[in-house]
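Worksheet for the structure shown next.
All protein chains but one are shown at their positions in the complex.
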Amino acid sequence: MSAFAQTQTNETFVLNLGPQHPATHGVLRVKLVMDGEYIVDAEPVLGYIHRMHEKMGENRTWAQFMPNTGRMDYLHALAYNHGYVSVVERAAGIEVPERAEYLRVITTELNRISSHLLWFGAFVLDLGGFSPLLYAFDDREQILDLLESVTGSRLTYCYFRFGGVYNDIDENFAAGARAFIKRLRERMPMYHALVTKNIILMKRLQEIGPISEEMCRKYGATGPVARGSGINFDVRKHEPYSIYPELRFDVPVYTEGDSMARYMVRMDEIEQSMRIVEQALDKLPEGPVMAAKAPKIIKPAKGDYYHAVETARGSFGVRVVSDGSNTPYRLKLRSPTFSNLSLFGEACRGMLLPDALALMGSLDLVIPEIDR
Amino acid sequence: MKLNAIKQALAVIAPEALAEAEHAKKGALLDVTVSATQVVEAVSVLDKEGFFIEAITGVDWLGEKENAHKDAVAAAKKKAQDAGKAAAKKVADAGGDEEAQKAAQKEAEAGVAIPAAPVEPFSEEMEVVYDFNNFAEFCRVVLRTRVPRSNPEVPTISHIYPGANWHERETHDFFGIKFVGHPYLAPLLLPEDADFHPLKKDFHV
Amino acid sequence: MGTQNIQPPIVQFAQLDKLLALGRANSLWPMTFGLACCAIEMMATGASRFDLARFGAEVFRPSPRQCDVMIVAGTISKKMAPAVETLYDQMPEPKWVIAMGNCAISGGPFLFEGQYGIVEGAEKLFPVDVFIPGCPPRPEALIEGILELEEKVTGSRRFPRVEVG
Amino acid sequence: MSLHPEVIRLLIFLVGIIAFAALNAAYLVWLERKEAGHIQRRIGPKEVGPFGLLQPLADGIKLMTKQLIVPAGVDPILFKIAPILVMVPAIMSFVTIPYGENLVARNIDIGLLMIFAFASVNVLGLLLGAWGSRNKYAVISAARVVSQNVAYEIPMLITVVTLVMITGTMNLHEIVMQQQGGFWNWNILNLAASPLMPVAFLIFFVCMLAETNRAPFDMAEAESELIAGAFTEYPGMGFGVFFMGEYANIVIGASVATILFLGGWQCPFGLFPGVHWFLLKMYFLIFTVIWIRWTYPRTTFYSLLNLSWKILIPISFFNLILTSAMIKVF
Amino acid sequence: MNILVLNNSLDTYLVVGALLFGFGCYGMVQRQSFIGMLIAAELILAGASVNFMAFNRFLAPNPTVGQIFTLFIMAIAAAEAAIALSIIVAVYRNYRSIDTEDVVELNG
Amino acid sequence: MIDYLKEIISGTWSLFVGLGITIKYFFQPVVTVQYPRQTLPMTPRFRGHIELVRDEETGGTKCVVCGMCQKACPSGCITVEGEKKEGGKGKVLSEYTLDFTKCSLCGLCVESCNFGAITFSKDYNLAGLRKEAYVFDLKKRLEEKK
Partner (left out) sequence: MEPSLFTVEGLAGLLFLGLLGVTLAGAVIATCSTNLIRAVAGLALCFLGVAGLYYYLNSPFVALMQILIYVGAICVTIIFAVMLAESSELKRLRQRNGLIGPLGILASGILSWALAGMALKTEWYKSACQANDGSLARLGEALLTTYSMSFELISVVLFVAIVGSLVLARAGRSKA
């Protein structure tokens, strides 16, 4: 925290963080007005990886937009797939077989673990620790192998379809997923001993970058950012979709609001996601993975539909406006990090540069998802 | 219940445009249409009830009225045709000759009014959509307002919700909708010198 | 002395050049330069399982002054293009560029008629030496790209080729 | 006209020292990359020469043949002079380090002081280079370097003064000779002089990490914050020289720690003392330095200062007072 | 006189000391900023120290006096530098300038 | 005072614990797959670029030039052309071009094909000096594979 208030007479200078800077996880630019190492004002400048998803949505058929969702947030692509197929299914009134929903949840939660693991590694890398990143990648590779054996890709999945999923799992998947969960359960204490309880990391995160509950509300922050500030908000519980009501899991909430709280929320979420995957694997019903009646060409009725899902970064919502044709009339993607980042400018005022970067890391930014 | 409280409060502002939506079908619980001047008032109500802002976006309804007019014309024409045919048939059934049939048909067709082409161009509209949600309990409220496409201006709500700042800038980027009173309405996602609004329906490179 | 019989120079520069090329090829320091999805695969390539370090290419330098190869991993937007060009100009010679992923090659999936936001391939900005197609390419492909670049620098390939059945 | 043997001896040592410093710098980079690799369960450099042993050579060739850019806007003189100011004092410090009983370029009575004197010039080099780059990141980094070095010189010097009080000399050779015998005679276990000696060693080690800008105190070149800190604008060999100077400083720090606390070239069991023991201990310390780097996150600036002012300085002061009391009493 | 034995003559050191002193004086007069003047002051002190050391080596019967004096000068110089620099920083904060002429309010 | 000492000791202990973990991994075997010398097995569902499937009966392609894949592709990377079959109904494939540099590997084309004429290849390590090399003539590739 800033120990000294800035005097008005001190000279300030502008520091341009990015658009190519190791701490911004991609191409974000932050204009910082600095007084020495203290940040007087910060203004994120977006749009360096604006990829026109919403425009593309209006130019493609409903099905053809699927690959884009995976490229918005490539770390948790399946949740974005899920959000999009859900809203289209809602609009077109397509029923999804139960097994397909289970597969969706299993793969999404595995993907969430991989996303959190990567965030964990990248966050510690921001703080200057190298090895945890590689350990996290080691675990993450196991998930990627599992998901690749189902979906065929490693990162930018395009696995869900309107009315189900593209492919059923193979016979090794369940055993592989269980083995992975066992392995990760054994690794989690190591992560906590190496990183969480490390005095250096604790000093860097505790009481750094506090975000209040009110600030979350005013800026619309969701996901682990809100949950780290004591807000019990998880779309999976709040606005249940898919088969989440049938599964038992907790929503980790920390009230401190500092970077450490956000860190702990994500670490606890890994455990909860493992629980979800295990339960879903236990309950996995037999049956088709694709709705038999799913139309080949989707033409939802005229109207305006919204669906939100909980991604690794928060509440992702898709609003589609259909004019009854085979292309969306308007496709709005509500990305969680867009809102989460918007509070950065206010939150980091008066902080030191390294603390502000710790705060930025704790927001878990995926820039293409912000810029869309 | 938040929903009831908010319904009562919003009913004061926009009594006629309050529609309860079915969540399973639409994804929202309440769909409110207000005029541009009522936006700030409505948002203040939501703020007081502890709602958080999810998103702001726009929809360009270019061609909506023209299409509606065309549809109306087509429908009227069809109706006239049907009526004419029916009248002709009636006459034929009554044993009337061809001429009588034609006359009856014409008369009947003339009886159906076909909407006239407007003298001025259609006053097309754009829509601004605000999504609000509540942390405490599920209650998604959609707030809509329509503005004329020729002069799209909406008062800003960024003083109530600072998070709206970016959403409004983004909407301005994409649709050119001006948020009156916004502190810094510069392009957010588009290049800093961009003067185009790509999500407008008449946008071409 | 006829024009046919050119004596070889006393100092064999060719040998020296070969040595220099060998040195350069085996010490390709990339820039920490992730743009989008492919950057994650670039990180994965540096991670334990694929380990770019084996070829001496794991020294990701954040400052362009100390880099030899720029791995353009992701979509270049029109807003970003000037920054990318500046970074390229800031790199000291000799320098190379690897276009990783379809976006960096041609704009990839984001290329459509009427697009207003992206640059259609890194080649529009500066010369590109190695292309790695895929969306995103697997880490093996990036390693293959680095080896391909080594081959381009030295003129011969030291490593076995992996044939895919 | 013939050269005096002393001159020849000095020249040989000078060449030897430079070669030692350069070789160490090159192969410590290799060690660092290999060690990092294995800590992270990967191989590290492997394909360039056996076990990747030619990797430093390749890097050296590449760095040397890199285009020399003097970026626009920098102060060309300061920009060029800074790497030299980092490298030369480091080499000067090697002069007085005794590697073996007779393996010392120049045994000076105040060798310890000499090392610290030249080590302090190092900061100046970094500072001038960073300022000369006229890059904002570099300037922030320079500010960090100075406060860090100033803050850590205090506990380090207090610890060293404690040690000098115990040994009664600043001659490195003599300090080692006093630790003859087994490891129980080393200063680190010299509990009779002060029960806090192991703690003093830890303090010295931590200060050494901070003085050489090594992780977790590497805020001067914090990659995720300041690009490459003071070196941001340095291309090619300018960067290479900085790099070498940095590793040379690590070698010096480890050597001094070895001499002061770990008995220099003395064998732990009193047998066969020799240069191999010195190198063994020194490289173990360097190994630890690298090991630490790949384990911890980076500290922040103020927790670093807190550590220095609130923990290290009080403890080392306490140790100083305790030691003087012990000396007076016993 | 062989220039290679200059290091054994007292005169060399005295001349160097005088030159440093002269440079220092010139700097004091000519420099406009506080820091520049501080640098010049350090030069003057260095000139004095060189003299002390030279006399100590060549003339003084007790070879420690001059050294101790020089050490004291160093300590004083360090103290002076610290104080002067903090004054400079404070002045800069208040007047946003390190030029001597800009700080006219000090003239009273 | 006690808290102060406690924090120092517990903090130092946490640092040593960290060192213990990393040194443990230092001595554990590496997990690296040394790519050009060793390779990972590709899963059967791996999605490389698409390829034409050989019809075991005729030895040719199964493609009937319906153009569904071309229509399904979001990025427009597939160009299919056919010639009228001599004396019969339907078309014969004359050219099947895939511009892999635009592909997003979504798999919509393979799904849309009702004849099982295209599939994913297992080419996972493409890299080269020319980008034109990635505009594949799939028909030619199929013939070359014989």
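Order of writing sets the labels: A, B, C, D, E and F. Residues in every chain begin at 1.
Here is the rule we go by: contacts are C-beta pairs under 8 Å (C-beta built on N, C-alpha and C of every residue); 3 or more make two chains touch, one makes a residue touch a chain.
Predicted model only: the values in this text are computed from it and were never measured.
Touching the missing chain, out of D:I18, D:L53, D:V70 or D:L113, is residue D:L113. In the full complex, chain D touches the omitted chain through residues 1-4, 6-7, 75, 77-78, 81, 108-110, 113-114, 116-121, 123-124, 127-128, 131-132, 134, 139, 142-143, 146, 149-150, 170.
Although one chain is not displayed, its contacts with chain E can still be listed: residues 2-7, 10-27, 29-33, 35-36, 38-40, 42-43, 46, 49-50, 53-54, 56-68, 70-72, 74-83, 85-90, 92-94, 98-99.
The rule is short, and it goes like this: only the chains that are shown with their structure count from here on.
Among the remaining chains, B is positioned farthest from chain D, on the basis of C-alpha centroids.
Nearest to the overall CA centre, using the mean of each chain's CA atoms, is chain A.
Distances between chain centres, each the mean of the C-alpha atoms, put B farthest from chain E. Taking the mean of the C-alpha atoms as each chain's centre, chain A and chain C sit 30 Å apart.
Shared interface positions of chain A, i.e. residues touching 2 or more other chains, are given as 21-22, 47, 50, 52, 55, 60, 67-68, 71, 131, 134-135, 138, 156, 194, 198, 200, 371.
Within chain D, contacts with two or more other chains are made by residues 37, 39-43, 46, 223, 227, 294-296. Those residues of chain F lying in contact with chain A across their complex are 7, 10-12, 14-15, 17-18, 21-22, 25, 31, 43, 45-47, 72-74, 104-108, 111, 120. Those residues of chain A whose C-beta lies close enough to touch chain F in the complex are 60, 63-68, 71, 131, 135, 138, 145, 148-153, 156, 158, 161, 166-167, 190, 193-194, 197-200. For chain C in complex with chain A, the touching residues are 32-37, 39-41, 43-44, 47-49, 62, 74-75, 77, 79-80, 83-84, 87, 109-110, 112-118, 135-136, 138.
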